[in-house]
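Have a look at this one before I ask anything.
In this view, the complex is presented without one of its protein chains, the others remaining in place.
Take a look at chain A:
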Amino acid sequence: MPEIKVTPLGAGQDVGRSCILVSIAGKNVMLDCGMHMGYNDDRRFPDFSYITQSGRLTDFLDCVIISHFHLDHCGALPYFSEMVGYDGPIYMTHPTKAICPILLEDYRKITVDKKGETNFFTSQMIKDCMKKVVAVHLHQTVQVDEELEIKAYYAGHVLGAAMFQIKVGCESVVYTGDYNMTPDRHLGAAWIDKCRPDLLITESTYATTIRDSKRCRERDFLKKVHETVERGGKVLIPVFALGRAQELCILLETFWERMNLKAPIYFSTGLTEKANHYYKLFITWTNQKIRKTFVQRNMFEFKHIKAFDRAFADNPGPMVVFATPGMLHAGQSLQIFRKWAGNEKNMVIMPGYCVQGTVGHKILSGQRKLEMEGRQILEVKMQVEYMSFSAHADAKGIMQLIRQAEPRNVLLVHGEAKKMEFLKQKIEQEFHVNCYMPANGETTTIFTNPSIPVDISLGLLKRETAIGLSPDVKKPKLMHGTLIMKDNSFRLISPEQALKELGLAEHQLRFTCRVHIQDPRKEHETVLRVYNHLKGILKDYSVQHLPDGSITVESILIQATAHSEDQGTKVLLVSWTYQDEELGSYLTSLLKKGLPQSTS
């Protein structure tokens, strides 16, 4: 039985360090190659020694696919390809390929320059790694080799995020990466066709959540910003450089435009400018509104949002500032926060989750007095708001995607075990498909039932369809032909052709059967009665009475002789070839029932 094996090296019942090995029909594919945010030791990267202890990975993997540019999906890539050693193809979408190296470089800087780690990948390694990347377009079918093909679908989530279909022959796997089923201000919703894969590997970050409409959150956010600005206060929005930041920018930009507001909006520089540049270029990856209006104006060419300068923080009057990093633990956002925290007119809006221990987490949990370095106490008078803008599919979204794709099996990754449990149960209950949730390093085997295509010769097909009525999808159709398995291919051809091809002589196989009938009359009278009887029943067939006293029904021959002992019993000899098996057996059973009492 053919099977698909899936082994998560990361993201199995866990969030972060996405890395999943899939072997399908003899091909090995690695899906994502991420790092874990929570660890600083060896555990931050997937354990590639699982694949092979010795020798290069290239021999064991056919390709690597990266779904999007978040570090927990691509952070380990230079380590994997340059330090462990992999020379095969790496596939990602164009925007991912463009933005990924920026993030990797940033990650490297923080780890090496700030934390002073050694034995980490270098800038050159990132460059070398990116050389191995093959960029793909949406819905483009890429042949990795002769049998393995992959295809990308739109996933929302972040710019360039994609879901991938991996297909070998008739077997296929879909890996969703991270995706979003509700559109936001700059990206559309994930979409997949009814591809009916054997296995759907889906993320399940929000397996137990059904979210409120996005509009309420947006409206709240805008209202709060607007009110503060009108009061003359300053708004600080700590963000991570990519992804949500762009959405919030667009949100504020359009709002400013609509409401004719004049207060300045600043964006602290850094990664963002480079990234914004890419956002401007990859318009086709954004949502309907941006795609439709970019001819008049590219939405990412912000009119109201300007670059931030350190000196601006002391300017009087209202302003809105986006600053990195998002959890207020260091850098510019913290500096600005310190300056503005004392004024109750000001406001800080946390647009995402904050890790414990950071300033962001402290103020969100209501702490009003913060102890900063140097034992100073910072009193927080400014308003603190929390707004969640997350771009993962919620439980309903996940179910919706499953409904769209109609997979035969579902496998959950990228989520917490407890939450997965619930979703797994729901999926099994609603769709009646098997659902798996392997832990890291645990292998799941899925048996598939692939259909095998067979080539049929045109002559045979035409002949066979001509016999029956119009083809009906609902009913299976019986066909006579010869199946030839040769050179790894299957062909269905007519028997004559098969004989010719194989150089064999034709043998005839006949069945004969004797039926005893009680009939005192003469032989030829019996024959006549049988003839009339058959003629009466088999209206659609040609029934002939031959001059030599036998009857033919199509190619079936019936002869009658008197029984040697009992003259009152006649023996009917029925003979047919195996092709007419159906009709022949029907005839014998008919004759066995006996002849009707004739009226004559």
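Basically, contacts are C-beta pairs under 8 Å (C-beta built on N, C-alpha and C of every residue); 3 or more make two chains touch, one makes a residue touch a chain; residues count from 1.
Here is the rule we use: contacts and distances are computed from a predicted model.
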Absent chain [UniProt protein name; select from "maleylacetoacetate isomerase", "AP-3 complex subunit delta-1", "Integrator complex subunit 4" or "histidine kinase"]: "Integrator complex subunit 4"
Absent-chain contact - pick from A:Thr254, A:Asn298, A:Asn434 or A:Asn532: A:Thr254
Given A:Arg219, A:Lys477, A:Lys500 or A:Arg521, the one touching the chain that is not displayed: A:Arg219
Of A:Glu117, A:Asp145 or A:Glu430, the one touching the omitted chain in the full complex: A:Glu430
Option from A:Asp62, A:Glu385, A:Glu464 or A:Asp519 whose C-beta touches the chain left out: A:Glu385
Touch criterion as defined above, residue of A:Thr182, A:Gln497 or A:Asn532 at the omitted chain: A:Thr182
Interface with the undisplayed chain - residues on chain A: 182-183, 185, 188-189, 191-194, 208-220, 222-223, 226, 254, 257-260, 287-289, 350, 364-366, 383-386, 395-396, 399-400, 403-404, 419, 422, 425-426, 430, 465, 469-471, 473-474
